[in-house]
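The complex appears here minus one protein chain, its other protein chains still in place.
Chain naming follows the written order as A and B, and within any one chain the residues start at number 1.
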Amino acid sequence: MALLSVTDLEVKFFTRRATVHAVRGVSFDLEPGQTLGIVGESGCGKSVTSLAMLGILPRAGRVTGGEVRFEGHNLLELRDARLRDVRGKDIAMVFQDPMTSLNPSLKIGRQITEVLTKHLKMDKDSSEREAVELLGRVGIPNARDRLDDYPHQFSGGMRQRVMIAMAIACHPKILIADEPTTALDVTIQAQILDLLRRLVEEEGMALILITHDLGVVAGVCERTNVMYAGRFVETAPTGELFARPRHPYTLGLLKSVPRLDAARKEKLDPIGGAPPELSLESPGCSFAPRCAYATQESRERIPELRALDTKDHLVACWNPVPDEDLPTRVSDEWAAG
Amino acid sequence: MSIAEAEAAQISLERPSGLWRDALDRFRRNPGALVGVFLIVVFIVAALFAPAIAPFDPQKQVGPLATNPQGPSEGYLLGLDEQGRDLFSRIVFGARLSLLVGLVSVLVGLTFGLVFGALAGYLGGWVDFTIMRVMDLMLSIPGLLLAIGLVSILGRGLFQIMLAVGIIQVPIFARLLRGSILGQKEADYVLAARSVGVPGRKILLVHILPNSIAPLIVQGTLAMATAIIEVAALSFVGLGPRDPRFPEWGTILAENANRLQESAHLVLFPGLAIVLCALGINLIGDGLREAIDPKLKS
Partner (left out) sequence: MNKGTGSLVEVEDLNVHFPIRHGVVISRYIGDVRAVDGVSFDIKRGETLGLVGESGCGKTTTGRAILRLVEPTSGRILFEGNDIAQMPRKDLRRMRRRMQMVFQDPYSSLNPRQNVANIVAEPLRVHGIAEGREAEKRVRELLEVVGLPKDSQNRYPHEFSGGQRQRIGLARSLALNPDLIVADEPVSALDVSIQAQIINLLEELQDTFDLTYLFIAHDLAVVRHISDRVAVMYLGKIMEIAPSAHLYERPLHPYTKALLSAVPIPDPKVERTRERILLRGDLPSSVDPPGGCRFHTRCPWAQRERCPDEVPELRVLDSGHLGACHYAEDIEAGRITTRTLDDAVVVAS
């Protein structure tokens, strides 16, 4: 039985100008200890999905359909108090910008012990000891002294480590990391991703990693879901997804991103046009206007996720990418050279 | 067709919309702002058409002298004062004075505030330091006291009062503009203008100022409300405009303050006029702020 089961989640934002359909029927399962990546560009709804699951949508947002089953309960139906118990304890979240997610006027030590005293009912001394240990686990030197520091006294990478420490404090079953390294320098990003990989293994927790960076999911996630305009368009084990990107959008993303290990070639293959307005409902596939494989049916009927190639590789497309158009494995050339 | 042309064809832009048009739209949809506009329009009409609207001459005695003047009654919409003058007419004519004072003093404050703020913000260095210290000094004295001081020096003519009330507004505007300018000075588009070779003067006028003005527009509106109240306050302490031809709301209030028990109408209605006028302006100011606030644009 899956640890987390999301079915047909729908989220809308109600603004004066228009109603934005940010998430349009998203479903997925998460097994214990599994690392799942949700990849997509800005505005595709990937962050909103996780915020909706935990009941922390911004004011204008509302869940208009679906359910999120966790440990026998539908999280969407839980009352605030119960949800707050889950949030931070069983399901923890790490955000992109640690400066705004940490309280700038409270010492770090206080912010961590708060989590421990509230959720695990620890007393002051134990929580402090635990806090020191946590900071040590996430690689912050001189942990004891640093408990008395404020967020602004830490660098970006260090702050992110603190956030991660707070997130794993209660040994959550699921850790959701929303663009955790986007704002960080490349070498710091590598450190943080390595830390996440290590902690996921140590804690045996499941990880949902939300990002726009294909390289990041390639290195961290067992399974990857590709999101476009509020829906999952493809989901597969990561290796399978990169080897056989059957959805034209996935293929397009892979072809348009310059790779570090690729020999310098001619033009990149960008996806023409721009992502659609989420305030409009299109009758057919949202990607059709930009798709080289689109047909009349694509424009009229929204495709559902169906299994292709293997039973755990699902694609939502009427005309998936044929074999001859799949990318050749650059890695083979690289490995040889 | 080149790739560029193909991409150009794919871009569909909506109806052209200027920044001001968007702001106007937002303003129009704000119920508070509309109420404010309604209120102010009422007062403006009253001020402009005072002779036509007021049933009596505000200076003439039209009713009996009384120590206990009658309140709203037959023929006298808001009642009479103890000199037998029609209160409604006096209030209507008073609108002229209040609105005039509000407008002129804010113009004075804005003009000087703009100049000082621009110099301080753009030039920086000791110019900035000196100007800001002077502004700090002015701000450290409560507005009304400063106004009283200025009026004592300048005199009680209408113009002097407007000047005084205007001067106490200067530091707020100067600070606002300076802050705005400092913010814009480092913006990329200013850097871009420099890299193109645009001369400093032009950068200030064409690039920085237009983008720094918005907060001043809002503050200017709100300052009008403050000015009206300041003048009323000045009148209340006896330093209001001396011209008996124009009954200033504050003066009316002051004259009758001790009659609250018996002739409440003489205190209530001028007070209400002041409040509603200031309220209207504040509502408009808030509406403007929400309409112009760039955070609302994504």
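Definition applied: a residue touches a chain if its C-beta (ideal position, glycine included) is under 8 Å from a C-beta of that chain, and two chains touch if they have at least 3 such contacts.
Please read all numbers here as calculations on a predicted model, not as lab measurements.
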{"item": "Listed residues A:92, A:108, A:216 or A:285, member touching the removed chain", "value": "A:216"}
{"item": "Identified contact with the non-displayed chain, of A:258, A:283 or A:322", "value": "A:258"}
{"item": "Candidate in contact with the missing chain, chosen from A:18, A:190, A:292 or A:307", "value": "A:190"}
{"item": "Positions on chain B contacted by the hidden chain, ascending", "value": "3-5, 7-9, 11, 13-14, 16-19, 187-189, 191-199, 202, 206-207, 210-211, 294, 297"}
{"item": "In chain A, positions touching the absent partner", "value": "41-42, 141, 155, 157-158, 185-191, 193-194, 212-216, 218-219, 238-239, 242, 252-254, 256-265, 267-272, 274-275, 329-331, 334-335, 337"}
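Criterion: only the chains that are shown with their structure count from here on.
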{"item": "Inter-chain centre distance, chain A versus chain B - centres from mean C-alpha coordinates, in Å", "value": "50"}
